[in-house]
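Only one protein chain is missing from this complex, and each of the others stays in its spot.
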Amino acid sequence: MSRYACGIGIRILEDKISAYGEGEAFLREYAKWATVPIISMAHDKYHPCQGLADAMGLRAHLGRDFRGKRLLQVWGHGALVRSWCSVQESLLINTRLGMDVTLCYPEGYDLAPEVIAACEENARRAGSRFEITHDQKKAYEGADVVYSRNWMSPQAYKEGQLDKKGEIERAMEYGDWIYDREKMALTNDALFIHPMPVDRGHEVTDEIASGPHSIIYEVAENRLHVQKAIMAFTMGEI
Amino acid sequence: MSRYACGIGIRILEDKISAYGEGEAFLREYAKWATVPIISMAHDKYHPCQGLADAMGLRAHLGRDFRGKRLLQVWGHGALVRSWCSVQESLLINTRLGMDVTLCYPEGYDLAPEVIAACEENARRAGSRFEITHDQKKAYEGADVVYSRNWMSPQAYKEGQLDKKGEIERAMEYGDWIYDREKMALTNDALFIHPMPVDRGHEVTDEIASGPHSIIYEVAENRLHVQKAIMAFTMGEI
Partner (left out) sequence: MSRYACGIGIRILEDKISAYGEGEAFLREYAKWATVPIISMAHDKYHPCQGLADAMGLRAHLGRDFRGKRLLQVWGHGALVRSWCSVQESLLINTRLGMDVTLCYPEGYDLAPEVIAACEENARRAGSRFEITHDQKKAYEGADVVYSRNWMSPQAYKEGQLDKKGEIERAMEYGDWIYDREKMALTNDALFIHPMPVDRGHEVTDEIASGPHSIIYEVAENRLHVQKAIMAFTMGEI
């Protein structure tokens, strides 16, 4: 493959893997052997292209200095059983860029411990705050950015398979975990971002997704630009 | 989508819609929201790219002035249950360009009334003739161009679905509706055109489709050129 192309983009997540971490290992195995760049187009752990697109979108609205701004990364219910990649990427990049980050989800939806530890370390270095809560009301209060997104539970992979049915049943019990007008009123006129495709009616109401504070299409377009930048940066000299 | 591309081409017809007019409405909904050009690649009502390819082909053989030339647009039998787009487009563009146009089909295969009205108005403005007949013999006499093509009946969509089986049974009863050597003898050495793929043995005999008066491959190539022209015209400044 290295002989045929200037770079290799790999996307592997959700039901294409049999356990959390397998996608990451798969990419690293490619990277070990390839003589051209390997780019993650989203895998079980991280989604670097999305993280850069998010940061580009937030900079356009919040300015280059994220200090003192607060991002709420909140779980949304629904039947999509999403991998953790976009959410973990957002937590990592935004704590690194100095944003105050609140992670909020129902009990039983913990993310990867090593990612949480890295976010705590990022916040410590940046002098900002990183906190985890299960209390939605408290979490929404004063948020400058809301990122509502579904993710699977740590029990999602069972006997080498994604238990999609069990995860959907579990997630659909949390009908109140949706970003709606009432919760919006608690925020600081928060921007709404999402990695797309957005699950209207579950993760967020239609009204907010298409409302004046939503920057989801802008961020979607950013993927084009950041991915071109990544290619220029990693393959421009080949 | 407008953020990802310089234009959007949409093709929607036959069994991809549930009622005549739905494809057109679909395109117009896209056009309402998009900030880039929406181009019809054929939809239930019209097929503008094909109409331009037809006109380009006819100009190459008849010259730029179509006045006094006669096009026979005739229904052909067969099992393909075609949408009305290519046929209606041909009627509209060629009456507009001043050709005398005869539309001939078995009773029960009427096209859209508003298209027929527009053709009558086109002919009135151009000082040319537009007539409808069910008499094949009369229709073929003296034709300069024959465009034999199957189309579905106005009863084709039933309860939100294309009744393909019923349409095939109905159409196959008209075995005489084929352009053949005998009918060719009635014409003025007519050119044969068709939007392709041509249904040999039903719409036209193999002998005529591959014969010296057939310009079907030439017209097929024209699609490349007119579609490039449309893109240059609508997107060239982006």
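As written, the chain order gives the labels A and B, with residue 1 at the start of each chain.
Criterion: a contact is a pair of C-beta atoms (placed from the backbone, for glycine too) under 8 Å apart; a residue touches a chain by one contact, two chains touch by 3 or more.
What you see is a predicted model; the values in this text were computed from it and never measured.
Listed for chain B, the residues touching the missing chain in the whole complex are 217, 220-221, 224. The set of chain A residues touching the chain not shown comprises 3-4.
Here is the rule we go by: only the chains that are shown with their structure count from here on.
Measuring from the averaged C-alpha position of chain A to that of chain B gives a distance of 50 Å.
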